[in-house]
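The complex is shown incomplete by one protein chain, all other protein chains being positioned as in the whole.
Entry: chain A
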Amino acid sequence: MILDNPKDLSQNFYSYLLNKSRSNREHRVLILCATDVDAVCAVKILLHLFNCDYILYSLTICSNFTDCIKAVKPVRETVRSIVMINCGAAEDVYGRLKANKDARYFILDSRLPVHLHNLYSGKAVRVLRKVDASEIPAFDSVFSQEEDEPPKKRARTDSSVNGDDDDTMSQSSEMSGSSQVENIRERREKERKKAEWEVNRKIIESNYYKNVSYEDSSAMKMFELAHLISKDDHNLFFWAIIGLCDMFVQRKISSSEFVKKSIALQGHVIRLTHNVDVENRQAFRITYGQDLALRFYRQWTIFDSMCSTPYTASIFRTWETKGHQKLHELLADMGFPLSQCKQTFSAMDYEIKENMVEWFKEQAAQWNLPDLISSGTFLASYGFNQKFQINDIALGLHACLTLSDTSSPEENVHEALEILSKEDFKRIEYALRLGRDQLSIFRNIVQSAFEERLFVGMNTYLQVCLDNISSTGNKFTGRPEALIPLALFLQQTYVVRARGNKVSKVPFVLVAELQPPSDDPDNDWVYFVGLPGHDNINSGVTNFMGRAFREAAGRVKIDIEQWSFDEYTIRTRKKNKITFLDALILIFSLPSSGAV
């Protein structure tokens, strides 16, 4: 069951939970939350709504679907409602979580495609998102009709009954003989049709599940719900925008999609900020406008930020001395004093700060750097404090979620939930610092990857193998979750210069070993992250790497394991690494794989 329009969302999701908890005080909603920024923001909004209406809940953090199964297992008999945030759309939740029959599942996931069982399991599973009806295979084409079976059986019993009667009634035996032949023919026909249908189904299913894509941030969806039931405020809006920006900075949605969605939000921006008291020291404002597309420059120096933003880093090759010189040249052209651009942003001259965007805009045109200025960015400010780019906040939160000096990823999620506490900008500054530090660690890794020539450009895909990266990046690269932003960074720095070339269109594979070599079988993993071609991401295209990985593993018969909710993130044992990579090359070189 699909709940796509907001009214459905409020009636069949929120009001349903509300009525359940009003009528039964022991009704407790189990929330399963994934470990990404969008999910954290969505949970934050949902918890706010639940708190307003006294809906009881239990929240469990899950890093992958095995965690979800583990979380549901102890409460299998008692749980009545399960809300899954950014997890579960790609799995058959009803079949795999196996909660009791009365349980209702609400899946709020930005991923596509949604598992067909979830779409066709009636009221038990409710998918809270828009699903393009034309892309969903028809029910008959993917599920065999149960009605087929009974007539067949009846035909068989009929014939056997007739067979028994053969000895006594010769006349009827003739009749039954002919009908038997007919029956057999009918059966053959049916079997043939069934086999045909089976082949057809496989094709339809493989086409349907081929690509992973993202749409609609979950946090945004929750905000829409809050708006519909008139419980929205600027904090909820702030969280929703962080969710949306996270989708953008993780390149889950294309920039054009992001711009489209942000423009659609202008009404909310005006509505929620028009009566903010400007003189108030505590006033919290969200604005939308043009800004530099440099990461963390408001908390850093302009120069460092330009060295670490993947786009500028790649254009200028800032890891080389030559690149540094070129960057200096640009800044000098702009009339930017060196002392100012190596100064923390907050301490820079007011005049320069005011005119900076204009200067950069002029230079961007001259130096042909179209992506240096982002046409629309959300900015948050708190009282007279400096402004924050919400994109940076999303990156900072992501850094916080990938920290490895805490005891587990779940702890990181709780930390992130705390960071998003209402109007507490001290914590947000902490997250921004984390993001900034992570970015500089990534920059160092990229630099060493270039120096050691780790980029292996195959004809059909690009690959980087990193060994034991946890030693290079201390707490920022100790967890596999950090590999996704790292992969994005690596791909972007390599590819941006080669825009338009073939290399910018081929998919990218990051192979990484997190731990130093050891005999411990638990740490004996190699992690793979597959990204589609860089130019493809920008036009909002989808990720087929999960399927490529599966196919490669199937060919050489090695076990791979999905370590997150995304199927393009897998891991395998170290001993299988070489075989798997060979198989991957083979898969990509096949013309029929559809990879390129």
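Assume a residue touches a chain if its C-beta (ideal position, glycine included) is under 8 Å from a C-beta of that chain, and two chains touch if they have at least 3 such contacts; residues count from 1.
Here, contacts and distances are computed from a predicted model.
Per its UniProt record, the hidden chain corresponds to "DNA replication complex GINS protein PSF1" from the list "Glycine cleavage system H protein", "Arrestin-like N-terminal domain-containing protein", "54S ribosomal protein L24, mitochondrial" or "DNA replication complex GINS protein PSF1". The omitted chain makes contact with just one of the residues A:A42, A:L59, A:M306 or A:I441: A:L59. The residue touching the chain not shown here, chosen from A:Q11, A:S421, A:N459 or A:N501, is A:S421. Residues of chain A that touch the chain left out of the display are 25-26, 28, 47-48, 50-51, 54, 56-61, 71, 74-75, 78, 408, 410-411, 413-414, 417-418, 421.
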